[in-house]
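Heads up, one of the protein chains got dropped from this complex, but the rest are sitting where they should.
Chain lettering (A, B and C) follows the sequence in which the chains are written, and residue indices restart at 1 in each chain.
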Amino acid sequence: MDFAISEKMETILGMIREFVDKELIPMEPEFLTNEFRDMEPELEKKRDMVKKMELWAPNHPKEYGGMGLNLMDHALVSEALGRTPIGHYVFGCQAPDAGNIEILNLHGTPEQKDKYLQPLVEGKIRSCFSMTEVEQPGSNPVIMDTTAVKDGDDYIINGHKWYSSSADGAEFAIVMAVTNPDNAKYMQASMIIVPSDTPGFNLVRNIPVMGHAGSGWSSHGEILYQNCRVPQSNLLGPEGGGFVIAQERLGPGRIHHCMRWIGICTRAFDLMVHRANTRMMAPGQPLGSKQIIQAFISESAAEIQAARLMVLQAAWAMETKGHKEARKEVSLIKFYVAGVMQKVIDRALQVHGGLGMTDDTIIAFLFRHERAARIYDGADEVHKASIARRILKEYEGKNIR
Amino acid sequence: MDFAISEKMETILGMIREFVDKELIPMEPEFLTNEFRDMEPELEKKRDMVKKMELWAPNHPKEYGGMGLNLMDHALVSEALGRTPIGHYVFGCQAPDAGNIEILNLHGTPEQKDKYLQPLVEGKIRSCFSMTEVEQPGSNPVIMDTTAVKDGDDYIINGHKWYSSSADGAEFAIVMAVTNPDNAKYMQASMIIVPSDTPGFNLVRNIPVMGHAGSGWSSHGEILYQNCRVPQSNLLGPEGGGFVIAQERLGPGRIHHCMRWIGICTRAFDLMVHRANTRMMAPGQPLGSKQIIQAFISESAAEIQAARLMVLQAAWAMETKGHKEARKEVSLIKFYVAGVMQKVIDRALQVHGGLGMTDDTIIAFLFRHERAARIYDGADEVHKASIARRILKEYEGKNIR
Amino acid sequence: MDFAISEKMETILGMIREFVDKELIPMEPEFLTNEFRDMEPELEKKRDMVKKMELWAPNHPKEYGGMGLNLMDHALVSEALGRTPIGHYVFGCQAPDAGNIEILNLHGTPEQKDKYLQPLVEGKIRSCFSMTEVEQPGSNPVIMDTTAVKDGDDYIINGHKWYSSSADGAEFAIVMAVTNPDNAKYMQASMIIVPSDTPGFNLVRNIPVMGHAGSGWSSHGEILYQNCRVPQSNLLGPEGGGFVIAQERLGPGRIHHCMRWIGICTRAFDLMVHRANTRMMAPGQPLGSKQIIQAFISESAAEIQAARLMVLQAAWAMETKGHKEARKEVSLIKFYVAGVMQKVIDRALQVHGGLGMTDDTIIAFLFRHERAARIYDGADEVHKASIARRILKEYEGKNIR
Partner (left out) sequence: MDFAISEKMETILGMIREFVDKELIPMEPEFLTNEFRDMEPELEKKRDMVKKMELWAPNHPKEYGGMGLNLMDHALVSEALGRTPIGHYVFGCQAPDAGNIEILNLHGTPEQKDKYLQPLVEGKIRSCFSMTEVEQPGSNPVIMDTTAVKDGDDYIINGHKWYSSSADGAEFAIVMAVTNPDNAKYMQASMIIVPSDTPGFNLVRNIPVMGHAGSGWSSHGEILYQNCRVPQSNLLGPEGGGFVIAQERLGPGRIHHCMRWIGICTRAFDLMVHRANTRMMAPGQPLGSKQIIQAFISESAAEIQAARLMVLQAAWAMETKGHKEARKEVSLIKFYVAGVMQKVIDRALQVHGGLGMTDDTIIAFLFRHERAARIYDGADEVHKASIARRILKEYEGKNIR
C-alpha cells in the first residue's frame, strides 16, 4: 500500500488550491447574497483564467479539451474545488454537466457529440439531467411515469419531473422516459436528448430549496413535459438502456460528489479551528481552550480522514476492479461521507455561535444546502439496505464461527 | 404525582389548536416566500380574531389585557402555538416582546408602564432586546463593551449590538450597557429604554440569517449606538441591576422557548408520520413499512415525550421552588430540548426526501432556522459546563460508594 | 400537573435509601467476587431486618404480607432499590418472583395461592418463569415449540427453554407451553405450574452469562422439559390464555424494571460525579474540571431526568387509563430507558478509567450485565417497530399539514 500522491498531482493541486483561495473564495459573499445569474459574467472571467492555466475540465477527455485525469486524480481535484460552492463550475467540471458529458462521450452518436458534447466540455452551453419524478420515489427508478411514445420518426414525451438541476438556462435535458413498458423492469426506460426550446418543454419553476429558488446553474428545475416531440435520433444509447447507463454514470459521479464533500469538510474544519483560535471567551482564553470544542476538532479530524481514505480507496477499487466490483464501496461512501459532512458542518456552525447562523460566513449556506447530500443519488436508508442485502448474500452458506 | 391537564386548559388548548390548524398553518406558504412586513395586515386580522376569542396575550397580566396564565399553563399554550412560526406572534406572546413585558411589569416605573408596557401588551407597538454584542461572547455577559455614561440628566450610550431580534420596526429597545464599570463584575450593567427614533440609534442592517435578512418582527437587527442620548428616567430597574434582571427574565423565557420547540417537534413529527403513511415506495408499500423509518418514528416519539415532560417538570419546579432552585432544571432543558428538536426535524426532513429540502413544506424552514436554538440563550456547551460545575459542587464532600 | 411526591412516600423512600446505603452496598464486594448461593444466609438476615422495618414486599398484596403499594409508589421504591443489584431481592420484590406473584394473585386458584403464592410472598420459596426458547425468537411468542399434551388428568410437557432466570433453587416454574395448537395464534399457549422436582424437569445448566454461570437467584437456567408430567390442576388461568396473561404481566413488570434501571443510573451517576471530584489529573485539577467530563455529567443528568419522568408518566398512565391505553408509553420507556442506562454506565466507567474495568467498583458489573436490558422483554428493535406501526395506524386517514 502506498498513500503518496504523485508530484505531478501535487503541483496541479497546489495551483488549484491557490486559485480557489485567491480568486474564488473572495467571490462567496456575492454568491451568498446575489442571484447566480448576475454573477455569470464575473465567473466567465475566472473560467478564462482557468483555461489559460490549462486546468479546465480536469476530468473530461483531452480530445474535447479537458485534462483527461483519471478517476483517482480527479477525485483529488474535486476535493480541492469542493472548498467553495463555485469551484467545480469555474473549472468546468460541475454537475450535472459532468455526468452528461460522460454519458455523451460513452454513448453519443457522432452527431450528438458534435452538437452537444463538444460545446458542453467547452463550457459554451449547459445541460440538465431529468430523471427524478415528483410523484415517484427516486430510490426505485423502476417506477416511472414519464413516457416516450414513438410517433413516426419522433418520440412524444409526457411526464412531470423535478430536481432537474440547472435546467434554468440549460440548452438541453437528458430525459429518462419509459419507451418499452413491456420489457423486463430494468429495461423499460431510455435516455433521450430534449433541447429546452422544444415546444412542450415547460420549466414550471425553479423549486424553492431552503428558502431560495436560485437561478441559472444554481437552481433545481421542475419540468412538465407535455407532448414534447423530439426526433428518435435523439435517443442516447440503446433503447431500454436508460437505467443501465444511469447506473454507470452514478459510480464515478458519486466519487466526485464524495470528494467534493470532503473538500467542504476541510473548509468547514479550517473555519472551525480558526474560530476556536481567535474567538476569545475571556482575555487569554480562546474558545479552543475548551475541551468540548477540542473534542469537536479531533472527532472531525478523525472522521474527515476516515471518510477521505474511504473515497480514495473506492476510486482505486473502481479503477482497478471495475464498476461492478466496486459497487459496495461506492454505496458505503455515499452515505458515510454525507453523514460525516453533516456532522462536521454542524460542529463548525456551533463553534461560530451566532455568527454561524448568518451569511457572513459560508457555513450557514453549507449547513442548509448540503443537507441534501443524504438524500440525492439514493437516500442513506436506501444505500444502507442495499449494501446490507449484498453483504448478507455474500455470507450465505458460509460457515462462520 | 399527577400528569393530568385541567379541563379548563384542555378547552383553551383545543381552541388554540383548531385556530392554528385552520387560520395559521394555511398562511405558511406566504410566510415562507414573502416578506414578513407584507404579511402584517393579514396577520393583524388574525390577531383581532384571537382577541375576540379572548385568547390574546395568554401569559401577560390581566390588568393590561392578557389572560394571566401561570407558567405551567402558558407552557402548554406555547407548545400549541409553536406548531407554526407565526403562532406566538398572532397570539401576542412572541419573543422578544414577551420578555420585555415581563421586565417592564416587574421593574418599570408607572410612567414606563403607561408609555411602553400597556401598548406592548395590546400589540400596538413592538420592541427589541439589545444585549448581545458582535465582538463579545454572549455566554460571558460580564464582558460587555457598550457603555452608558451620565451626562447631565441623560445617559449617552455607545456600543455595537447584534441579534437585537425584531429591531426592524420596533418602537424601542431595552439596551444593556455598562453604567458602573467599577462595580463588582455582575453589577456593572444596566437596562435602559432607548426609543428607536433617538438620534444615534442606527439599525445597520437586518442580519442575513440562513439566506434571508427578513423584515419586521421576523428579523435580527445589528445596531450601532453612537452617542445615543436618553434621559436617565429611562433606566429600567436599579442601576447596575441589568444582569440580575436579565437572569430573572431568562428562566421563564426558556420554559416558553422550550415548549415552543416541543410544539415544533410535534409538528415535524406529524408531518413525518403522515409522509411515512402516504409516500409509496412501491404499490402497497408505504415508506412507513420500512424499519429504519419506523425507528425514526419511535425514537422521535420517545425523545419528544421525554423532552416535553422535562420542560413541564421544570415549569413546575420554577413555580413551586422558585427561580434559583430550578436553575439546574432550566439549564438542562435548554440544551436537551434543543438537541431533540434538531434530531426530530432532521428525521422529518429525511423522510420527506427531496420534498423536505424544498419550501413546499415548513420543514426546510424549521431545519435551517431552528438550528439557532442550540446557540441563543446560552450555547449547549455553556449550559453543559455550567450544570456540571453546579452538580460537582453539590457532591463535594459527600461520601459516595 | 403535579410532580410532588407524597410525604408518606418520602418517608418510606428515606428509610429504604438509608438501608441500601448502610446495609446493602457494603455487601457488594462479596456479591462481586463470591457465589450468590454462599451469600444467602447473610442476605436472609437483611431480609429479616426489612421485615421488621415493615418494608417487606412493597408491591405485593397486604393480605399475603406485602405493603400493597400502588404502581406509581412502587416505581419510586424500585428506583431506590435499583441502586444495588441485591436491593430488590432483600426487599422481597425481585424478578421473576414479583411477576409470578402477580399472575398467581390474579389467576391462581385458592389451592394454587395457598401452595405457591403465600410462601412466595413470604420469601420462603423462589420460582422461575419459563417462556423463552433457545431456538425461537423471544420477540415472536407465537412461534413456540414447547408443548403440553393432555394425558388423563395430566399434562405432559416437552420443550427446551432458556433464560428461565433463577431456576437454580426454584421451587417451581411457571411454564409457557402450547396446549391448543389449533386455536388462533395468540390463543395457543397456556401457563402451567411445574414443580422443579417433577421428573423430566431438567436444569441443564446455569447459562454462563458475561463470564459467569452464577447460582441461586442470580442465575439464568436452561431447562429441558422431557415428558414432564403435572396434573391439569396446575394450569394457571384459562387454557390458551398464556399470552394474554404474559402480556398483562409485562406492563407493570416493565415499569418496575425501568425504575430499577433509573436507580442504576443514579448510582452510576453518583459514582461518576464523585470520581470526577476526587480524581486529580494534576495538583488542584480534578478530572471534573475537564469540559468533556462535564459534558458527560450534564448529558447524563438530562437523560436520567428525562427517562425518569417518562417512566413515572407511564406508571401514571397505566394506573389512570389502564394497560391497553398505556401500551405505547410502556414500549417507549422499555427501549428508551435501557438506552439511557447503557450510556450513563458507559460514561461512568470511562470516568473511572482503569478502575472502571475492575471489580473494585460496581460499575464493571453493571456495564456487562445490564447490557441485557436492551434485549430481554423485547429487544429495542422490536419495540421500535411495534410502536411505530401503532403510531402509523393512529395517523392513517388524518389530514396533516
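Odds and ends about this structure:
Note that a contact is a pair of C-beta atoms (placed from the backbone, for glycine too) under 8 Å apart; a residue touches a chain by one contact, two chains touch by 3 or more.
Quick caveat, the model's predicted, so the values are computed rather than measured.
When the whole complex is considered, the residue among A:Ile12, A:Met39, A:Leu55 or A:Met72 that touches the unshown chain is A:Met72.
Across C:Arg254, C:Lys290 or C:Arg308, the residue that sits in touch with the chain not pictured is C:Lys290. Within the whole complex, the absent chain has one touching residue among C:Leu235, C:Ala268 or C:Ala385, and that is C:Ala385. Only one of C:Phe36, C:Tyr116 or C:Tyr163 touches the absent chain when the whole complex is considered: C:Tyr163.
For chain B, the residues in touch with the chain missing from this view are 290-295. Listed by residue number, the positions of chain C touching the unshown chain are 32-33, 132, 137-140, 143, 162-163, 207-212, 279-282, 287, 290, 292-293, 349-350, 353-354, 356-360, 364-365, 367-368, 371-372, 374-376, 379-381, 384-385.
Seen from chain A, the chain kept out of the figure touches residues 1-5, 21, 25-26, 72, 270-271, 273-274, 276-277, 286, 288, 291, 293-295, 297-299, 301-303, 305-307, 309-310, 312-313, 316-317, 320, 328-329, 331-333, 335-336, 381, 383-385, 387-389, 391-392, 395-396, 398, 400-401.
The rule is simple: only the chains that are shown with their structure count from here on.
Note on chain placement: the centre of chain A and the centre of chain B lie 38 Å apart, centres being C-alpha means. With touch defined as above, residues shared between interfaces to two or more other chains in chain C number as follows: 291, 293-295.
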